[in-house]
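With one protein chain withheld, the remaining protein chains of the complex are depicted in position.
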Amino acid sequence: MAEQPKIETWTGNRGLMIEEPLIFEQGMPGRCGVDLPAPAAVNDRLGGLRRKGAIGLPGLAEPQAIRHYTRLSQKNYAIDSGIYPLGSCTMKHNPRLNEKLARIAGLGDLHPMQPISTVQGALELIDQLAHWLKTLTGMPAVAMSPAAGAHGELCGVMAIRAALDHRGEKRKRILVPESAHGTNPATAAACGFEVESIPANTRGRVDLAAFRAKLDGNVAGIMITNPNTCGLFEGDFERIAEDMHKAGGFVYGDGANFNAIVGHVRPGHLGVDCMHINLHKTFSTPHGGGGPGSGPVVLSEALAPFAPLPYVVHGPKGFSLVEHEGSHGKKGASFGRLKGFQGQMGMFIRALAYMMSHGADGLRQVANDAVLNANYLMACLSEELTPAFEGPCMHEALFDDRFLKDTGVTTLDFAKMMIDEGFHPMTMYFPLVVHGALLMEPTETESKESLDQFIGSLLSLAKRAKAGEADAFHAAPRLTPRRRLDETTAARRPVLRWQPPQPQNQAAE
Amino acid sequence: MAEQPKIETWTGNRGLMIEEPLIFEQGMPGRCGVDLPAPAAVNDRLGGLRRKGAIGLPGLAEPQAIRHYTRLSQKNYAIDSGIYPLGSCTMKHNPRLNEKLARIAGLGDLHPMQPISTVQGALELIDQLAHWLKTLTGMPAVAMSPAAGAHGELCGVMAIRAALDHRGEKRKRILVPESAHGTNPATAAACGFEVESIPANTRGRVDLAAFRAKLDGNVAGIMITNPNTCGLFEGDFERIAEDMHKAGGFVYGDGANFNAIVGHVRPGHLGVDCMHINLHKTFSTPHGGGGPGSGPVVLSEALAPFAPLPYVVHGPKGFSLVEHEGSHGKKGASFGRLKGFQGQMGMFIRALAYMMSHGADGLRQVANDAVLNANYLMACLSEELTPAFEGPCMHEALFDDRFLKDTGVTTLDFAKMMIDEGFHPMTMYFPLVVHGALLMEPTETESKESLDQFIGSLLSLAKRAKAGEADAFHAAPRLTPRRRLDETTAARRPVLRWQPPQPQNQAAE
Amino acid sequence: MRYLPLTDTDRRAMLAKIGVPSVDSLYRDVPEVAWQGGPIHLPAHQGELEVERAIGAMAAKNLGTSSVPSFLGAGAYRHHVPAAVDHLIQRGEFLTSYTPYQPEVTQGTLQYLFEFQTQVCLITGMEVANASMYDGGTATAEAVMMANRVTRRHRAVISGNLHPHYREICETHARFLEFKLALGDPDPSGSEDLVGLIDSETSCVVVQNPDFFGHLRDHTKLAEACHKAGALLIVAVTEPVSLGLVQPPGAMGADIVTAEGQPIGNALTYGGPYLGLFATREKYMRQMPGRLVGETTDVDGKRGWVLTLSTREQHIRREKATSNICTNSGLCSLGFTIHLTLLGEAGLTRLAEINHANAVRLAERLSAIPGCRIATDAFFNEFTLVLPKPAADVVEKLVQKKILGGVPVSRLHPKQPELANLLLVAASECTTDADMDALVGALKEVL
Partner (left out) sequence: MRYLPLTDTDRRAMLAKIGVPSVDSLYRDVPEVAWQGGPIHLPAHQGELEVERAIGAMAAKNLGTSSVPSFLGAGAYRHHVPAAVDHLIQRGEFLTSYTPYQPEVTQGTLQYLFEFQTQVCLITGMEVANASMYDGGTATAEAVMMANRVTRRHRAVISGNLHPHYREICETHARFLEFKLALGDPDPSGSEDLVGLIDSETSCVVVQNPDFFGHLRDHTKLAEACHKAGALLIVAVTEPVSLGLVQPPGAMGADIVTAEGQPIGNALTYGGPYLGLFATREKYMRQMPGRLVGETTDVDGKRGWVLTLSTREQHIRREKATSNICTNSGLCSLGFTIHLTLLGEAGLTRLAEINHANAVRLAERLSAIPGCRIATDAFFNEFTLVLPKPAADVVEKLVQKKILGGVPVSRLHPKQPELANLLLVAASECTTDADMDALVGALKEVL
C-alpha cells in the first residue's frame, strides 16, 4: 500500500472518518430539533419560581443531531465491529430480538406505579425470569431490584449484615481475595465492613491456608468470585464455604463469571449464600457504553428473609408486589429498599428473551463454547505469550507480561498495537495478582475464524515485540480517530464540561 | 500528524476500518442464524418436484451476520455521515419518524389483497397523499402506483400515447432536451417513440427556436425538466407548453427537481400535462443505497382518464380501489396496469409524514432554503471554480471544468480528492451540456456551518490544483477503505457473482 | 422547523453574500402567473406527536395481518423476519446512501449487492442476476422485453396461470412497444399446456411456478420446446421461499427467472416497496436490464466492487438502454440478502419445509369441510380451495369474525364467473394450529 508520508486534509477529516465538534460549538439560537405546538394560554401556577435567565443549551436541527451522533458512533469500537475480549466483562453478542421486545407496547410503555391489576403480565415476566435464575443457580430465592453487579453486591452484603444483625452479631470483617474485582472491597466498605485481603496461591486460587488463618468469629463473610478473575475455577470453594459457615459467616459469590458455568454448576450446591448475576454479562443485555446493567441476587434460605423490597409474590388472585414491610400480611425482616421502583425491567425482558431463545440446552452450550474458545486461545497463544497459570482455564485466558520481558514493550503498548490491528484489547493489569496481566475473554459468540485471525495477529505482534520493534509499539495506535491521550493532564487539570467562550452569556436575558 | 510512511497490519485492518470477506467465504455447514422448529410430519405434496442437490448458501450465526453488515455499512458514506451534494438526487435528511411510522401495526403488516373493508385507513392515507400532491402541483389527478421516477415517466408517456391513440393519432416523436436525465430518452423509447434531442441555449435553457423548429404534427410531446438539470428555471416553459399544446402534443414534466419550487410554483399553472414526483427526492423517503423510490404522476384533465390501474376512489361507503376497467361502474380508458398491487405504500407513509411535519409553510421554506443554499455555494465557490451559467440558480449549482484547465486535474480527480476531505462528491459529467460538469445540490437540510466547511475545503482544493499539485489529485482518494478501482477490467471480464472454489461442491449431495 | 438548520441570521448573511435582498429574488426566472404568493390550502407544520397521532389513527382503521389469523398470499407473503434484519437495514450508512456511484466510499452497498446477486443465482439455479428491479411483476415484463431483444422476435406466450398483475403489466408494455402476446386462459386444474402456442415468431414463454393457483409443475419439457423453437423460457416465482424445497427454474431449463423477493426479508406494507429479482444465463448478460455489480481490484491491488456494464443503462446509453430503470429496490435487496444470510442453507430449507407442512395440514383440514375441495394437488405453501359459494362473499363473512381467510380469485380475475368460488389460501411458519382451528371453525359456520 503506497501511503504517502503525510496526507493532510483541509477539513481534518480522513475519508469516512469525520471530525465532529461539540454540540455546544454547533448550536445556534433559533434552531430546534423538535416542533412543539404553542402551549394553551393559562395563568401560570409556578409560584413565582419561573426560571430567570437562559439555560444555555445549544439549538440543533434534527439533521445535525443525527449526523452528530452518527459520526460519534463511528469513532467507537463495539461487539458489532469485532472481537471485544475484555476479560471479566463477557462482551458477547447482543441479540436484536431482545431490543425489539423491550420496546413493545404493554412493556415499554408501562408505568412503574400502575395498579397491580394492570401489570399482571409484567409481574409474570419478572417471576419467570426469577424462576430461570433460581433454577440455574440452584438457589431458593432471588432479589430482582439491583441495578448492576456492584448494586447486587450491596444487596447481598446488606442481606448478610441484616442476617447477622438478626442474630444479634456484630461481625466487623469481610474477607476478599486479592484477585477480586474492585467493586467487592468497595461494597464491603460501603456496608460498613472492614476489608481483609486474602492472597492467591501459586495456582491462581484463593490460598486456603491464608483464608483459614484469617477466619474467626469476627468475620461476617467472604466475597469470592467463581470462576475467579484469573479465569480459574476455585476448586476449594466448597471447603471455603463449609469453613465459613462453620465460623458463622456467609459466602458472597460474585457471579460476574457465571457465563463459564451456566448449565453445569449450580452455585447453590457449592455453598453460596448469595450471588449477583450480571444480566449484562451472562445474559447478553447490551453494555451500552457503560450501562445500564441489572444485577439480580440469588439468596439462600438463610438470607432470603432479608431480601430487599419490593418483590413479586403469586397468590390466588394473581401476582402482586410486596412494596412495604408487612403489606403482604407477614412482618418480614427485609433490609429495605435499594432502588426506585421494581428494578431494571427493560433488562429483564431482554434477559428472559435470551434465556428462552437458548433454552436449557443452549445455555449449557453457551458455557461449553465460552470455555472452549478461551482454552483454544490459551493453547494457541501460548506459542508466544506466557500464560499466568497452568491447566485448563474457564471462560477467560490470563497471560502475564513475561513474554515482553526486555523488549521495551509493556502490556499497555501491546494493547495499543492490537487496536491498529482492528481489535479491542483485552482487560489489562487486572487481576492484580498477575504482573502486567492480559485477561482475554472471547465469549462463545466468537467464531473459530475470528479467533484464528486474532491469534495470528497477536502471535505476529509478540514476535515483533521480541524482534525489537518497540518503537512501533510505543507509537501505537496510529490508525485510530485519536492516538494516545494525555490522561495525566486530564486528571491534573480536569476539564469536565464545556464552557461558553464568553461567560457573560450565562447571565444574559 | 506524525504518520509513518507505511503502517501495515497483520490483519489488513486499519483500526476501526475492518476488512470483511464475503458471506460465502465465512459460511460453514451446521451453522445457522435462525432457530426454526421441526416441521410437522406430513406426506409432502410437492408432486415429485423436491429440490435435488444443495443450494450452496453459506451458514452464518447471527453474531457473524450482524458484524458482517455492520462492517459493510462502515464502508459507506451517507447523508447521515455528511453533506451528499449529488446534483439531481436531492440527498436531504431522512427523518426517522417516517421510518417508525412505516412499520407500525395496521400499516406495515397490511396485505395488499385484504378485503377493502379492512384497509380503509390505508386507502385514506393514499388519498390524503394524493390530495397533497395535487394541491402542491396544481393538477387535478394523480397516478400513485409508479415505483420510481423512471417508472413515473413510463406512466406519463404511456398516458400521452393512450390519449393520442384515443384521438386516433399516431405521433412518432418525443422531444427531449440535451440536458435531460438519461431516463427521459430511455422512457420515450420504451414507449415506442423516437427521441429527438433539443439543444440548450447559452443560458443553459431549452433553445426555444430549436424547439420550435422540431415541432410538428408528428410530435407526441416533450419531456422537460424544470428546474432543469443545470439547476436553472426554464423561463420559457409556458411558451413551450403553449406551442406544444397548439401543435397537439403533450408536455411531460420531469419533477425530479420539484424541491426547488415546492410551495412556490404549481407546475399545473405552467401547462404541464403530467409530471412524476420522486417521493425519494423532494419528500425525503430514503434512497436506501439505490432504492426503493416512489414516483406518483400528476395528470392534467386531458390525461387523467388514461391513468393506470389501480386507483383509489371515495364513495358513500368509504374508500374503494378500482383495480379493473369497468369495475367501478364506468368503462374507462385506463392504459392498464404498470405495477403489482397498489404502489409503494411504505414510501407513501413516509412522504405523507414528511409533508404533514413540514406543512404548507414548511414546504415553502424547504424550497427557499434549498435555493438559498445552492446560491450561497455558487456565490462562494465562484471565487475559484467556474460557474457554467450566469444568474441565480435554483436548488443546484453547476460548474464546468474551466477552472481545472491546464492543471492536469480532471473533474473526476477533483471529486476523488473531495472524498479524502470527508465529502461525497457532487454529480460529475452530467448534465452533458456542460464540459466536465460539477453539479452540486446541497439541499435545505445542510446547515450554513456545513456549507462553509465544504466551501473552504473546495476552494483550497481548487487552489492546490492550480498550484500544480496534480499528482496528489491523481493519487486520491488515499484515506478510504478502497482506493480507485479498476472499472475497465470489471467491465471487460465481468465477475458478477461469487463462485465456489471447487465447482464440484455444487453437485454434491 | 425541525428539519431545517438555517436560522434567520444565517439566511440574512447568506443573502448578503449572494448579493440579493431576498430569496424571492432568486426566483426571478419564474413567471408571475406561475408564482404562488398566497396561502397554500394545506395544513401548517406539525410536531412528531401530532403526525404520529394522525397516521396512527389511519392505521387503527385497518385490520393488520399480525393481529388476526391470516391466510393471504396471491403474490405477497407474510413471514417472520428476524429482528436483526430490520435493525441492520436502518443503519444510516445503508438507509441514507445513494446508488453507489463512488465506489471508494460505497463498498458496503456494493459488496452486499454482489452477495445478493450471488444468492439470487444460487436459489434460482441461474448464472447471473442483477441488483434488483421494482417488483416481481415489472421484472417479468422486463424479462419479456429482454427476450424480444435477445431473439429479435416480438411475440410472447403468457401462461394463463401467471399472476394477473404480472400479465397485465406485460399487456401494458406490449401495447406501447407493439409486440404480440398469446395469452393462456386461467386454468385452476393446473394442466395448462403451452407448447402448442409456441411458434417461430415466439420470443418467449412465461410461466409461474408455483403458479397463481398454487400448482407446482415441472417445466423441463416446456423449456425443451422453447429452445427447439428458438424461444426463451421465463419462469416467474412469486414465493421465493419455495426455492428452499422445490427444484429451481434453472434446473428445469429456464433462460430467465424473475421473482418477487418480498417474502424474504421484507414486510407486506400493503403492496410495496417490494423487490424484483432477475436472473438469467451468462450469455444473455449484456442484454439484462438493471444495475450490475462486478468484482475488481483497486490501485493497491485490493479486491473491491464497482457498478459495471453500465453501457446497458440509461445514464450512458439513453434511448438505446436495455431499460429505463434507474432507482431500483436497493434497501429491499438488503433486507432480502440479510434474511437469506441468516437463514443460510439449513434455515431456508427448514423454513420451506415448515411452510409446506403447514399448508399440507391446512389443506387436509379444509378439504374435510363439507362442500369444500382442494383444486391443487402439488403445491408449496398456497393452494386453491373450491368453495360452494362465491369466495368474495365468504371472505367478507370471515372478516366479521376477524379472520383474513384468503384471496378470492375473483379479486384478480373478476371477469371469469367460473372462477368465482375459488379461494387462494396460504399458510406459512406464522400459521398456528389455533389459526387453522379458527379458519376451519369459521368456514363451517359461514358456509
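Order of writing sets the labels: A, B and C. Residues in every chain begin at 1.
Everything that follows uses one rule, which is that contacts are C-beta pairs under 8 Å (C-beta built on N, C-alpha and C of every residue); 3 or more make two chains touch, one makes a residue touch a chain.
If you're wondering where the values come from, they're calculated on a predicted model, not measured in any experiment.
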| item | value |
| --- | --- |
| Chains in view touching the one left out | A, B, C |
| Touch with the omitted chain, as defined above, among B:66, B:299 or B:476 | B:66 |
| Among A:153, A:273 or A:396, residue touching the chain not depicted | A:153 |
| Those residues of chain C which, in the complete complex, touch the missing chain | 2, 47-49, 52, 80, 82-83, 87, 90-92, 342, 429-430 |
| In chain B, positions touching the absent partner | 1-2, 15-16, 28-37, 60-64, 66, 70, 95-97, 99-100 |
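Convention: only the chains that are shown with their structure count from here on.
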| item | value |
| --- | --- |
| Chain whose mean Cα position lies farthest from chain B | A |
| Distance between the centres, which are taken as Cα means, of chain C and chain B, whole angstrom | 19 |
| For chain A, residues that touch 2 or more chains besides their own | 1-2, 15-16, 35, 61-64, 66, 70, 95-96 |
| For chain C, residues contacting two or more additional chains | 1-5, 10, 45-48, 50, 82, 84, 87, 92-93, 104-105, 299-300 |
